[in-house]
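Take a look at the structure below.
Of the protein chains in this complex, one is absent; all others appear in place.
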Amino acid sequence: MSVIKMENVTMKYPTGTVALKDVNIEIEKGEFVFVVGSTGSGKTTFIELLLRELVPTKGRIEVAGIDLARLKKNRIHKVRRKIGVVFQNFRLLKDRTVYENVAFAQRVIETPSRYIKRQVPAVLALVGLEDKYKSYPRQLSGGEQQRVALARALVNKPEIILADEPTGNLDPKHSWDVMNLLDEINAKGTTVVVVTHNKEIVNVMKKRVITLKKGVIVSDVQKGGYIDED
Amino acid sequence: MSVIKMENVTMKYPTGTVALKDVNIEIEKGEFVFVVGSTGSGKTTFIELLLRELVPTKGRIEVAGIDLARLKKNRIHKVRRKIGVVFQNFRLLKDRTVYENVAFAQRVIETPSRYIKRQVPAVLALVGLEDKYKSYPRQLSGGEQQRVALARALVNKPEIILADEPTGNLDPKHSWDVMNLLDEINAKGTTVVVVTHNKEIVNVMKKRVITLKKGVIVSDVQKGGYIDED
Amino acid sequence: MKISSVGYSVRQGFKNLRRNLLFSLASTGTIIACLFVFGLFYCVLVNFRGAIHKIESSISIAVFFKEDLSEEAINLIGEQIKTRKEVNTIDYISPEQAWEDFSEQTYDDPAAARAAFGDDNPLAQSASYMITLNDSSKQADFVQFLESIEGIRKVSSSTYTADSISAINAFVGYASFGIIFILLLVSIFLINNTITIGITVRREEIRIMKLIGATNGFIRAPFIIEGIIIGLVGSIVPLVLLYYLYDLVINYIAGRFTILKSLFEFTPPFDMFKTLIPITLLIGIGIGFFGSIITTKKHLDI
Partner (left out) sequence: MKISSVGYSVRQGFKNLRRNLLFSLASTGTIIACLFVFGLFYCVLVNFRGAIHKIESSISIAVFFKEDLSEEAINLIGEQIKTRKEVNTIDYISPEQAWEDFSEQTYDDPAAARAAFGDDNPLAQSASYMITLNDSSKQADFVQFLESIEGIRKVSSSTYTADSISAINAFVGYASFGIIFILLLVSIFLINNTITIGITVRREEIRIMKLIGATNGFIRAPFIIEGIIIGLVGSIVPLVLLYYLYDLVINYIAGRFTILKSLFEFTPPFDMFKTLIPITLLIGIGIGFFGSIITTKKHLDI
């Protein structure tokens, strides 16, 4: 059963840039997929479409069995709650501490306080930020902010994880920690989609790799590797 | 002659975090230096101290022969104009186009308009963004924003270039393009300091590598390589 | 929404106030300033209208009687006049009183008057009623009524004064209404302005919340609580200020301009504030509430 499905999706921005062009993708439940491609090839656009932050100019998108085009505006949260996202630019709430940022994801789905108090510290420990829980985003290094974003995406144990460049600000060791963590979570049944520029990781992990080039899928292989641009 | 000099510099944030501890660094004019280290090891703090965005809790910093502690507040721009910075989080002016963002660096030093009109497109072409000059930062991909930040750092041909993770959002090919560009500029006499997590690049380029660990310099070698954490 | 979420919203509402201290202070300050000015003019206008009403009710009409009308007949006429509800006061001026008033004004001492006229009262025919009305615009009708009464020789009234006062009264009424209305509009505009800005600068935060899966209600609730708190504080502060200021001014004037006290009575604080308090609270809390609802709505559509 596919949890993510794009049919002939085209995304043209008001500026005229065509970020995605006739994209067809099907991702099965429980898959681990890398999305790679040169800068500006449409990877972030792809993520934002799945979140329905963007609406495609053409085509059909289905997430967790729900047709996004048919979804009423006041029902969008239903889909979003099935997804944990690590945004490329983190998108942390800048007036809240690390703890509150992560806890917020749980409050949104009305998790009882006693669970929040247990789960938030646990997930912060998982990403190695247990001693920064009181800090505000502006008091964190780039890599630390990125891991807060990851913690927030994981804390609700969502069906789908979308991670846009989750290791862009991390050193090799921490990058591997994050990837191994995502692999473990994937092993428990969560669908994981990772956008990355990290050639080494893609090549070593041998997962499905979807390669975009100027908004077009130029390759989609199981157990693939990073395709360098010519 | 050293253009960057830190003597016993300690930076303790008001939160109590000691980001740098007794750091002594001397960088000669015309050097190319990588600063590496695990996430949160103090690399961005190091850059911000050189820019005098931060004032060290202890120690002396000299940039281009100027003692930053002795510098009067209304003279700080003198030092900053000698430096081109690529910030880790880009710090573009979000209400101005790509062109205006780059041109701004030139306007600041009162470059005559006719030079601005020539030099800005040239440097945008150099980083491969000639066709995005009308876009606003929010209309760019992560890697595109990063290259605008680079263009802004380069446009004034500063004495010193400080680049904090300038390839974090770039694919391998573009990362190499950027590094080669910095190398070329360095060859013409500019001092270049690059903070990076890109192990491959550090290992291949064989430059001086300063490694930080929890705010302390643990290694500083010419023609060094990336030291993985244990 | 669950109970725990309600508690969360309320706590967040208070926290937001601290997090965005600049905007909280700016918004609260704006509401305080606007409602203070609004209340100030409300007080001034109410008192001003009170003063005009006082003047209005002191314009007198003199009624003179036919020659040799008996005292009994005069009393009867007085009774008849008293039944009219526009009558405020009615006083009988005897011929002796009239002559005394007149001679006192014209001659320096009673002796001179007596020298001129002896004990003759040249105003023997000048017994009169002095009548004041409580609404000068009714004077014309009332004079007509008086003139129709048998036994009345002459009704002396200043149509001009009465008409002037009732024109002033109407004019001040319109002007007060216009001014209060303009102040209200301006207040609403300004308060809404700051609330809009305060929420707009947080649009990225709102967007993030929505992308994480928050419902509109969940995002909005703290903003609404925040708006209500700002509105509440923003209306209580000027009310308290006005109350003390009003008291102070009344007492100051009573001491400083003693003569004004007889001309002019201040509306007592209780009467003033029993209307001002609900109006002010309604505006403050209303704008805080609706302002935050309307402004958040704009940014929730993602």
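Note that the chains are named A, B and C in the order they appear, and that numbering of residues resets to 1 at the start of each chain.
Basically, a contact is a pair of C-beta atoms (placed from the backbone, for glycine too) under 8 Å apart; a residue touches a chain by one contact, two chains touch by 3 or more.
Being a predicted model, the structure only gives us computed values, none of them experimental.
In the full assembly, the chain not pictured is in contact with B, C, by the touch criterion defined above. Of the listed positions C:130, C:149 or C:253, the one in contact with the omitted chain in the full complex is C:253. Contact with the omitted chain, checked across B:91, B:173 or B:213, is made by B:91. Of the listed positions B:25, B:64, B:105 or B:150, the one in contact with the omitted chain in the full complex is B:105. Listed by residue number, the positions of chain C touching the unshown chain are 22-23, 26, 29-30, 33-34, 36-37, 40, 44, 64, 105-108, 116-117, 122-123, 125-126, 153-154, 156, 160, 163-164, 167-168, 170-171, 175, 179, 182-183, 186, 189-190, 193-194, 196-197, 200-201, 253, 257, 259-260, 263.
In the full complex, the hidden chain is touched by chain B at residues 51, 53, 73-74, 76-77, 80-81, 83, 85, 91-96, 104-105, 107-110, 112-113, 152.
Rule of thumb we're sticking to: only the chains that are shown with their structure count from here on.
Centroid to centroid, with C-alpha atoms defining each point, chain A and chain B lie 29 Å apart. Our note on geometry: chain B versus chain C, Cα centroid distance of 67 Å, whole angstroms. Under the contact definition stated at the top, not a single residue of chain A touches 2 or more other chains. Those residues of chain C in touch with two or more other chains do not exist in this structure.
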